[in-house]
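Structure first, commentary second.
Every protein chain but one is kept in place in this view of the complex.
Our next item is chain A:
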C-alpha cells in the first residue's frame, strides 16, 4: 500500500547538517544512498532503492531480532551500495501478514512470515486472514524453532508423565492462533492432558512470570526464546516437541531434554515447529525472486551473520527456497488436519 519515493533527494548536505543535530546514527541513514545505476534491459534485476522488510510483531522479539540481524549483514555486503533494508514492525499478526501479501510484487517489499501461525490463522479466521499462505513467493528460511513444554522450577511435576497424570491443571499462552498457542493445544490433545488454557499474555516475559507466580502449571514455548530463564534455573524443560534433526546443537541444555519421540508421542514430534520464513508477495517476477533468494542465501552463509547469531544466542537453520517451500507445504497439510481437530476439542 505504501509506496516509497522513487529516489532520495539530493539534499545530502542539508540532510547531514540536520542529522548531525539529531543524532549520529541517523546520519548514517541519511548517508545511505542513491545513485545506483538502473537495472539493464536484460533478464537480471537489481534493486535501486531501499527494500522494506515487514515484521508482523513489535520490536524486540525473536522475529524482529532475526530480521534486523539479516538486514544488517545483507545491506552491508549483499546488496548494491546504498540500497538498505528498512525493517518495519507492523503488528498485529494478521495485518502484518496481509501487508506482506498484498504489497506490489516488485521486490521492494519482503517480510518474515511465522509458520504455522500464518496457515493456522488462515484456516481459523478466514474473514481476517487476507492472504493465501501457499501463494507467497518463498525466498528462504532462517530458523526452525522447536517447542518445549516447561514448568516452573519449583513445580511438583518432574517428568512429562507427572504432567499427564495430573488433574485440573492450567496453562498460559499468548494470543489465540499464534504458533505457540497451537503447539500448546496440540500438546494438550496428544497427551490428553486435563488442562485449561489462559490466553492473552503479551510475549514470553508475561508467560514466564505468570508461571513463576503460580498462575499456570505449565506452558509451551519456543526452545530459543527463554534461554536466560532456563539457565538461571527458574524454569525446567520437560519435553522437546521438535524432531531429532530440529534440535539446535548450540543450545546445550536442550540436548538432555526428552523428545516427544522418546516419550512415546511420535505423532507430536515436529507437528508444530515454528519456521521463520522470508517471503515476498505472490507472483514476484522470476529474475527478482532469483536475485533476492541468492542475496538471502549468501547473507545467511556469511561469516559475519553466523558469528552474530552465535553471539546473540540465536541458532540459525537456513534453508533454500525449495526446501522451505516443501516444509511449508507439509505444514499446510498438517494444519488442515490439526486445526479443525483442535477447534473441536
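Operating definition for what follows: a contact is a pair of C-beta atoms (placed from the backbone, for glycine too) under 8 Å apart; a residue touches a chain by one contact, two chains touch by 3 or more; residues count from 1.
Rule of thumb we're sticking to: contacts and distances are computed from a predicted model.
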Not counting the visible chains, the remaining one has a UniProt entry; which protein name from "Cytochrome c oxidase cbb3-type subunit 2", "Succinate dehydrogenase / fumarate reductase iron-sulfur subunit", "Ger(X)C family spore germination protein" or "Tripartite tricarboxylate transporter permease" does it give? "Tripartite tricarboxylate transporter permease"
Given that one chain is not shown, which residue among A:177, A:222, A:248 or A:318 touches it? A:177
Contact set of chain A toward the excluded chain (per top definition): 1-6, 8-9, 11, 14-15, 18-19, 22-26, 28-30, 50, 52, 58-61, 64-65, 68-69, 71-72, 86-87, 89, 91-92, 94-95, 98-99, 124-125, 128, 130, 170, 172, 175-177, 196, 198-203, 205-206, 208-210, 212-213, 215-216, 227-229, 231-232, 234, 308, 311-314
